[in-house]
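Next up is a structure, given as structure tokens.
Note that one protein chain of the assembly has been removed; the remaining protein chains are unaltered in position.
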Amino acid sequence: MTAEPDAPKHRTAADFSTARLEAFSDGVFAIAITLLVLDLDVPDPAGLHGTTLAHALAHQWPSYFAYLVSFLVIGIIWINHHAMCSLARRVDRRTLFANLLLLLTVSVIPFPTRLLATYLTAQGGDAHTAAAIYAATMVAMGVAFSLLFLAFAHDARLLHTAIPPGDVIRALRRFGIGGVCYLATIGLAYLSPIAMLAVHALLAVYYCFDQLAPARRGR
Amino acid sequence: MTAEPDAPKHRTAADFSTARLEAFSDGVFAIAITLLVLDLDVPDPAGLHGTTLAHALAHQWPSYFAYLVSFLVIGIIWINHHAMCSLARRVDRRTLFANLLLLLTVSVIPFPTRLLATYLTAQGGDAHTAAAIYAATMVAMGVAFSLLFLAFAHDARLLHTAIPPGDVIRALRRFGIGGVCYLATIGLAYLSPIAMLAVHALLAVYYCFDQLAPARRGR
Amino acid sequence: MTAEPDAPKHRTAADFSTARLEAFSDGVFAIAITLLVLDLDVPDPAGLHGTTLAHALAHQWPSYFAYLVSFLVIGIIWINHHAMCSLARRVDRRTLFANLLLLLTVSVIPFPTRLLATYLTAQGGDAHTAAAIYAATMVAMGVAFSLLFLAFAHDARLLHTAIPPGDVIRALRRFGIGGVCYLATIGLAYLSPIAMLAVHALLAVYYCFDQLAPARRGR
Partner (left out) sequence: MTAEPDAPKHRTAADFSTARLEAFSDGVFAIAITLLVLDLDVPDPAGLHGTTLAHALAHQWPSYFAYLVSFLVIGIIWINHHAMCSLARRVDRRTLFANLLLLLTVSVIPFPTRLLATYLTAQGGDAHTAAAIYAATMVAMGVAFSLLFLAFAHDARLLHTAIPPGDVIRALRRFGIGGVCYLATIGLAYLSPIAMLAVHALLAVYYCFDQLAPARRGR
């Protein structure tokens, strides 16, 4: 699979093929995106207290909103992860660690999602706290994704084709702009938790189209 | 894997092989179908209040019924998903999005399943509400599946062999008839939630045999 | 992969390669075996009432026992499932259904496991009820496994090499003897739930060695 006939000495236990990295990462992405459903609670019949189920379910709208945004975010990051991995032919220590860091930020998402769903409409500062933690998780994921890109771009031997320096700079500039937007949503969390969540939905959709756009430009 | 020697310029990050799409989708299907078991509750020993465990378990029959139907539905949609993917050789932006939408409707199924299990035998309108939500989830899944088919059929370059227009029309007609049946179960949910669930079990079995039937007709 | 150059007409959407069946089944096995850990409860600190954590954990021994046996059973059935699939080159409608039935019995195992862990040391008939349901789940799994074997053995075109009739009969006889043992454990559940669980641990180990033994006999 990862045969390197001209350099057998460099074949070490640490030289993973990207296939293995992707299989494990795909598993984590698939599980994290599916575990989100455990954040949707069925109202306790004994707790309806005269109101209808429809009303109790409607009252839970923050759960559905947070679920949808987190589902979209994980789905998009999965698409981007694969796009990045398709450029690489093997992984080294740096990329393994950067990838593990990315998986950490992805697999933790069900926690801030449930946190935000629970406190989105809370009175006082608790909604801001929950929203800021949600936004900070997304910032951490963006940072981990950028680190993974840097780990790949750092060593041309890991790639099928070296990325031209100009493209690396352009990509980092885009990551930087994205990072500033993400950081700004932490601030937004203190103004309007709901707006923060909506912005993350928009950012996910934007990144997806941006990511996929080159296919149309005939790159 | 997805080498396109005659068109290397069109090889972009967005050109996924179907193998990757299937691996991720398989993961989501496998997890969603297995998470259903968390909807089966073990009666609390302290809550038996003099009745036997056997009686308490028998009382939970809506949970087993909803579990079985949802397991069957996810199993059949997995079979159909693979049948559709086997026609394709690569995926583009449209198919990625349509597939993500389908996975959203599949991975959410444990929620309406638990909802229906909890309220199937409830008094008043709550059973109807729960049943209508369950049926609506199935409608959404059918719509997403049709959109995925259209996304593949739309662009012959995504397929191993272009689907003849007549076959597309026949398939859409069948999806349309299926869609009407599914929509009708939302109405049925307001008449009899149990009948609604039984109809979905029958529809799943019918679609499976219908799907598999061509193998017998020597297509 | 499953190219059939001499019979392209028989290539239908329903002709799955076993690779796909195995990938999905592997996912379900891996998830079911890992979800068992959710059946192990951490004692509530507020509920210790003066006793130590060590004592409270020791009191939960039925949970660990049931966890271990179920882990072993799913592990062994995974090994046997792969051994069976390695004989096949493709799957048809019958095998897909039989496999879905097997996955149903496997993915439900966390439920009877938690049931048995909760009621193994209960007073009166509830321990018997829980143990009988556990044993019945294993019987259902054995039946589903035998049906899958029959579905494969039925049609030599599904296999790499047809299984000699003598081997089919021998295998069915062994399945039959195993089935009688499994059925007997339902009866044993009413005598001693703990003995029932111990017998299932022994049966799993026996089947594993029996399964693997041919490797030593140079078959």
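When the chains are written out, they are named A, B and C in that same order, and each has its own residue count from 1.
The rule we apply is simple: contacts are C-beta pairs under 8 Å (C-beta built on N, C-alpha and C of every residue); 3 or more make two chains touch, one makes a residue touch a chain.
Being a predicted model, the structure only gives us computed values, none of them experimental.
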Practice task
Out of C:I79, C:V143 or C:A162, point to the residue that touches the absent chain in the complete complex.
Solution key: C:I79
Exercise for the section: Would you mind spotting which of A:A122, A:L150 or A:A171 touches the chain that isn't drawn? Expected result: A:A122
Exercise for the section: By the contact definition given up top, give the residues of subunit A that touch the hidden chain. Expected result: 9-10, 12-16, 20, 23-24, 27-28, 31-32, 35, 38, 92-93, 96-97, 100, 103-104, 107-111, 114-115, 118-119, 122, 124-126, 129-130, 133
Exercise for the section: Touching the hidden chain in the full complex, which residues of subunit C are there? Just list them. Expected result: 22-23, 26-27, 29-31, 33-38, 40, 42, 45, 48, 52-54, 57, 67-68, 71-72, 75, 78-79, 82-84, 86-87, 208-209, 211-212, 214-215, 218-219
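Everything that follows uses one rule, which is that only the chains that are shown with their structure count from here on.
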Exercise for the section: Compare the two sides of the subunit B and subunit C interface and say whether they are made mostly of the same residue numbers, over half shared, or of different ones. Expected result: different
Handout entry: Identity of the most central chain, Cα criterion
Key = B
Problem - Centroid spacing, where centroids are CA-atom means, of subunit B and subunit C in whole angstrom - result: 25
Practice task
Just give me the whole-number Å value for how far the CA centre of subunit A lies from that of subunit C.
Solution key: 35
Fill in the blank from the handout: Going by residue number, subunit B touches two or more other chains at 23, 27, 31, 35, 38
